[in-house]
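Up next, chain A:
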Amino acid sequence: MQLISAQNISYSINEKKLFHNLSFNVNTGEGLYIKGSNGSGKSTLLRIILGITLPSKGKIHFCNEDLAISYLGHKNAIKSYLSPIQNLELIFNQSGRALAFEWLHKLGLKNVQDELTGNLSFGQQKKLALIRVLASSPKMIVLDEPFVGLDYATNNLLNNFLEEKLREDMSIIFTSHIQPTFECKTLEIER
Partner candidate 1 sequence: MYPYLLFIGITTLMIGWIWGVLYAPEDFQQGNSYRIIFLHVPASIFAQTIYYFMSICALMHIVWRVKLAAYLIKSAAPIGAMITFIALFSGSIWGIPTWGTWWQWDARITSTLILFIMYLGILTLHGSFSNLEKADRLMSILVIVGVVNLPIIKKSVDWWSTLHQPASISTSGSSIDPSMLMPLLISIVGLGFTLISLGILSSRLYILNREKNKKWVLEHV
Partner candidate 2 sequence: MFDIAFNTFDEIINMKGHGIYVWLVYSISILIIVVSFTITRMRIKNICKRININNASG
């Protein structure tokens, strides 16, 4: 089933063109890997897909209006003055809670779960942000550079998890500089 289709998307900032005439679509259970050099507008494209940013030209069509999307951007929406547990509790209802705890354990954050998040390392905060995204059981996840700052083991874990989710008919759109180990469509942005 088609979830999102984009036709001839262009975006320009301060009258300068970033990318133009991109067309793609995303189906259920499909991964879309967005590739491109620094400053080519990968993050902006993700934000356009999410509807946060409006494209200068073209249109994004959502086939299902209330599609549950979860998003991890450059800003990870983590409050540094709360503990990891409190951070997750701000967002989750009861159903997501168990899953979040499981992931805290899996990613080795169990022993720091009551410390202040601001004291954790960059990688640990990134893991926390990933837990927030993954454990809320959405229909589609949008990740901006999810592999940056992760150790080798977590990298593998994440790759496997994403692959597994794809098989469970979740759609994943992500940008990365590292080629993912699982199979997905590739969209290359050129300037």
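A quick word on the picks: all candidates are chains of the complex that A comes from, given by their letters.
For this structure, a couple of remarks:
Definition applied: contacts are C-beta pairs under 8 Å (C-beta built on N, C-alpha and C of every residue); 3 or more make two chains touch, one makes a residue touch a chain; residues count from 1.
Just so we're clear, the structure is a prediction, and the values are computed from it rather than from any experiment.
Note on this complex: chain A touches candidate 1; the remaining options among 1 or 2 do not touch it here.
Contact residues on chain A toward candidate 1 in their complex (touch as defined above): 13-16.
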